[in-house]
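With one protein chain removed, the remaining protein chains of the complex are shown where they sit.
Take a look at subunit A:
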Amino acid sequence: MKRFVYILICAGTVFSCKVKQTKENEKLIVCSTSITADCVRQVVGSKLTVKSLMGPGVDPHTYNPRPSDVVLLNDARLVVYTGFHLEGKMAELFSRLSERKEVISFQLDFPKQRILYTDGITPDPHVWFDTDSWVHGMNGVVDKLVELYPQYELEFRENFYRFMIQVQQKTKELKQKLSEIPEKQRVLITSHDAFHYFGRTFDIRVKALQGVSTSQEPGMRDVVDLVDFIVDHKVKAIFVENSVSPKALKSVLSSVERRGYHVKIGGTLFSDALGSKGSGADTYVGMLTHNVNSIKEGLK
């Protein structure tokens, strides 16, 4: 028996191999969504490489990891994700990864009293639209970055401070812009329920066809209710999202038309993912600006 154990240990040492980080992987930070990636990028600047698993326009609720993600996650020094179950089944993957890797979520330092709950228990995961709390939630991530790369501490803190001010100013400016729409018309209708925080931050009424996660299909009742609402309130425009198929929303559009009322599609909003490079919505602040501009344009 003893000999058997020895053999096992020997075999184990032969077949195991040392885990080591190469020099370039030492600086690799992998984020789940493009939104988290951009926020981290604002802090680390050009000092570290930041990559995101989900590219522009990818829906995080139903995302499945691909082979390239395996390589990225395996090599990363730090893995950053949103939390609040935004990443659906990836959440389990992250929690398993945290047993052997540095993993941190924006959820950690997000102020608890600012969380909205959809049915009393499940938190609404689209927290980045509550801009102040989101930036506050970044504190934990920045602390982790400083802990891992103490040599850049000053720079990271400075970048973060600058980013915070920028977001605060932009929020104020955008709020002002939206408040120019008369209050009765200030209703935002989208395909999935991603804009509750947005509505609270920018003072706009929010309605959606699907629930908080895109994985649930809208029922007949949801469509009828929404059509009634649009006709009753004479809503001028409804909005599609870049990461959600517009099919369901189109059916609402034609139902409204059948009732003899016309509502237009007010452009594409960026909810769960940023836009592609050059679209103007490829950064967090750019995305907020784009959304507010489209809403204002549509509801004017």
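Rule of thumb we're sticking to: a residue touches a chain if its C-beta (ideal position, glycine included) is under 8 Å from a C-beta of that chain, and two chains touch if they have at least 3 such contacts; residues count from 1.
As a working rule, contacts and distances are computed from a predicted model.
Asks: Looking at UniProt, which of "Metal ABC transporter permease", "Transcriptional regulator, GntR family", "ATP-binding cassette domain-containing protein" or "Cell division protein FtsW" names the chain that isn't shown?
Replies: Options "Metal ABC transporter permease", "Transcriptional regulator, GntR family", "ATP-binding cassette domain-containing protein" or "Cell division protein FtsW" considered; the missing chain's recorded name is "Metal ABC transporter permease".
Asks: One chain isn't shown here. Among A:40, A:73, A:146 or A:299, which residue touches it?
Replies: Final answer for the missing-chain contact: A:73.
Asks: Among A:64, A:113, A:151 or A:254, which one is in touch with the chain left out?
Replies: The one listed residue touching the chain not shown is A:64.
Asks: Of the residues A:100, A:247 or A:262, which one touches the chain left out of the display?
Replies: If we include the chain that is not displayed, A:100 is the one touching it.
Asks: From the list A:89, A:162, A:234 or A:300, which touches the chain that is not on show?
Replies: Of the candidates A:89, A:162, A:234 or A:300, A:89 is in touch with the missing chain.
Asks: Could I get the residues of subunit A that touch the absent chain, sorted low to high?
Replies: Residues in contact with the chain left out: 12-13, 15-20, 64-71, 73-75, 85, 89, 92-93, 96-97, 100, 122.
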